[in-house]
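The structure under discussion appears below in the form of structure tokens.
For this view, one protein chain was removed and the others were kept in their places.
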Amino acid sequence: HTTSMEKVPDFLKGGTKVIDLSADYRLKDPAVFKEWYSVPHQQPALLKDAVYGLPEIHREKIKSARLVANPGCYPTSITLALAPVVTEDWVDLSSIIVDSKSGISGAGRKASLNTLFSEVNEGVSAYNIAVHRHTPEIEQELSALAKTNVQISFSPHLVPMTRGMLSTVYINLKHDKSVENLIEHFQKFYAEEPFVRILPLGEYANSHFTLSSNFCDIGVQVDKRNRRAIITSAIDNLIKGASGQAVQNMNLMLGISETTGLNFPGIFP
Amino acid sequence: HTTSMEKVPDFLKGGTKVIDLSADYRLKDPAVFKEWYSVPHQQPALLKDAVYGLPEIHREKIKSARLVANPGCYPTSITLALAPVVTEDWVDLSSIIVDSKSGISGAGRKASLNTLFSEVNEGVSAYNIAVHRHTPEIEQELSALAKTNVQISFSPHLVPMTRGMLSTVYINLKHDKSVENLIEHFQKFYAEEPFVRILPLGEYANSHFTLSSNFCDIGVQVDKRNRRAIITSAIDNLIKGASGQAVQNMNLMLGISETTGLNFPGIFP
Amino acid sequence: HTTSMEKVPDFLKGGTKVIDLSADYRLKDPAVFKEWYSVPHQQPALLKDAVYGLPEIHREKIKSARLVANPGCYPTSITLALAPVVTEDWVDLSSIIVDSKSGISGAGRKASLNTLFSEVNEGVSAYNIAVHRHTPEIEQELSALAKTNVQISFSPHLVPMTRGMLSTVYINLKHDKSVENLIEHFQKFYAEEPFVRILPLGEYANSHFTLSSNFCDIGVQVDKRNRRAIITSAIDNLIKGASGQAVQNMNLMLGISETTGLNFPGIFP
Partner (left out) sequence: HTTSMEKVPDFLKGGTKVIDLSADYRLKDPAVFKEWYSVPHQQPALLKDAVYGLPEIHREKIKSARLVANPGCYPTSITLALAPVVTEDWVDLSSIIVDSKSGISGAGRKASLNTLFSEVNEGVSAYNIAVHRHTPEIEQELSALAKTNVQISFSPHLVPMTRGMLSTVYINLKHDKSVENLIEHFQKFYAEEPFVRILPLGEYANSHFTLSSNFCDIGVQVDKRNRRAIITSAIDNLIKGASGQAVQNMNLMLGISETTGLNFPGIFP
């Protein structure tokens, strides 16, 4: 972070197209950037040009973009889980709660006490509840989709595994809705998507099945007693949550098949 | 389960005090038992006598009980997280969402494909969302505390570790409440408890620090932007969530020091 | 095992080429088969036709084979570690000791108490020391290379990870030999091999770097004080140790490029 803020303008001047994996160009509003990242944005004008690189939402804009801001791993799993419903009038947009679980590799490869094997092994922990920097990015995308201001409560957690991420999303329904109906709604929304798989009735997302692939698996459940939808969404944080999505964006920007280089099924076990 | 239902009456007739680790005597209402466990209860009369063995809530009754129903692991971590707030008029009891993460040992020691190392390693998954059998037990205790019917949405998850459990609990606040104020509220509520530790400001529960101990660690956070309390609660599912709690109950029933045999700090790392 | 023994003849009669991943056709001598597998071999005549599918040793025979017996995972890692030295007169063939460490997936995907997550997690254990069924397969290949009868002591171990295998091989040297000299010897031996990587001086094999790839990494060390070579050899037991090697054999049998479908670098982390 912040390094990209400085270097990107030079690349663009030279005519190079840029896919930025940092957070520097993800937020449209420089004031929101300053609020969450504590420093003023140095290139506010460029923020308007940057396209948020979630192909399932911004495919057409990505194709012609010169600067794509590749989403964070949490925002990818969460936005894909919520995009099909935040546009609907039968959900309560003020009720969104997101509980995410991530493998340790999300913390990067720097020597640190917190990510030592013996510290994180055999323990699950919460961190940065309600203050994680991926929050504004998620809210920006959900608000744009919903065409109204959307705020969420976001709680990230660390689980003792290298790769993989699962987000469990809670949203209140204004009317009764069957789980079959909701699954069908998700299937239609993502019918043409090569990398989103809607799980059948009774199955919940499991990050193990997305390991080392560019897939996002989404499971849909309804808590009838409390009229809530509970959506689980799993990705490999290093692929669909980072480099795989960057390749997907690059394919779109180059006008080649979107799935080029990404046609692998993942590994199991 | 169901085995205890049959055997317990004989033990009691013989004058033996019983601490039952199964779910058979946890629910007061035989109709609720039948709804969640699919079979009718064979000893409905005994349900009235049984005391729910959560010492922090029912200490006095446990002391004189002849039948204690030891709580499940999820209900222990969740009820301890919520007990201090469900009695308060500044919370919205209809908004409770519980997202729990458990180590694999909770599934018991029987040969099964789902709990093989290669199946669960390197993956986090949800299961039994909104239909887990621990739900009525939790709701029974919260309702008794709140003196009104309380329903929750409960989503259990499996994380790749042997022991440990973390529950993240969400509840809407009716009025603004500072995190400092909420932490103080929890500290007072559990001031005399030997096995509940309220974490200081800015810390979240981490099951690693309760590993192999009878402690329950509780972290309190407030999402000011959305006026929600987010409470994290960690235990060792096999100790405070099972056998340790049984020993704690036994100590109370025998009239000896409640912490006898439980004065170990856990292991780290 | 034993199923292949029955079915393979029918496939061959139909003109189909067969790559058998079971152990049924790996041993040349039906008496040895009976000794280690307790049942008599039903197709002793076919054993002569079967080619042991380790391309680095039997490439030319595999190309024209109609029946290839795909090696076990332990034999692959061990034979590749020892092939460059058992032909040399400066080693003591009676001194070979092999200590292997395997991930849990080698045990297969059947429900069993021994491979439950909570049983194998956080523990390293030995099993089948001196009696593992992969022993005769390894000895057959080493004996053929050395042109004399070679016996080894083989000790398999389980380590708490899903995939990966490391074999540490000990062999006494008859004369002093520098580690630089030995590494050079290995580099020459495998100079043309696409899937064997000899590590530079001071590096030891680490199964993590072969994860999800068809590579075998070999590290060479000399214990000068005791005049021993110590060779470490790492593979992914499910790829070079099973399915990847089968694809490599298939490519050879079909006359297409040996690396077809195997040109992936593995995953890290």
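Residue numbering begins at 1 within each chain, and the chains themselves are lettered A, B and C in the order written.
The criterion applied here is as follows: contacts are C-beta pairs under 8 Å (C-beta built on N, C-alpha and C of every residue); 3 or more make two chains touch, one makes a residue touch a chain.
All of these numbers come straight from a predicted model, not from anything done at the bench.
For the chain that is not shown, the touched chains among those present are A, B, C, taking the whole complex.
The omitted chain makes contact with just one of the residues C:T76, C:T115 or C:T162: C:T162.
The residue touching the chain not shown here, chosen from C:R26, C:H41 or C:K101, is C:K101.
When the full complex is taken into account, the listed residue touching the unshown chain is C:Q221, out of C:Q43, C:Q140, C:Q221 or C:N251. Residue-wise, the contact with the chain that is not shown comes from C:L211, picked out of C:A65, C:L182 or C:L211. In the full complex, chain A touches the omitted chain through residues 103-105, 109-113, 115-122, 160-162.
Residues of chain C that touch the chain left out of view are 94-95, 97, 99, 101, 103, 118-127, 129-130, 151-153, 155, 157, 159-166, 168, 170, 204-209, 211, 219, 221-226, 228, 230, 232, 234, 269. Considering the complete assembly, chain B touches the hidden chain via residues 105, 109, 122, 162-163, 212, 264, 267, 269.
Criterion: only the chains that are shown with their structure count from here on.
The central chain of the assembly on a C-alpha centroid basis is A. Separation between the centroids of chain A and chain B, computed from CA atoms only, is 32 Å.
Centroids built from CA atoms put chain C at 49 Å from chain B.
In this assembly, the C-alpha centroid of chain A lies 42 Å from the C-alpha centroid of chain C. For chain B, residues touching at least two other chains, in rising order: 103, 118-122, 160-162.
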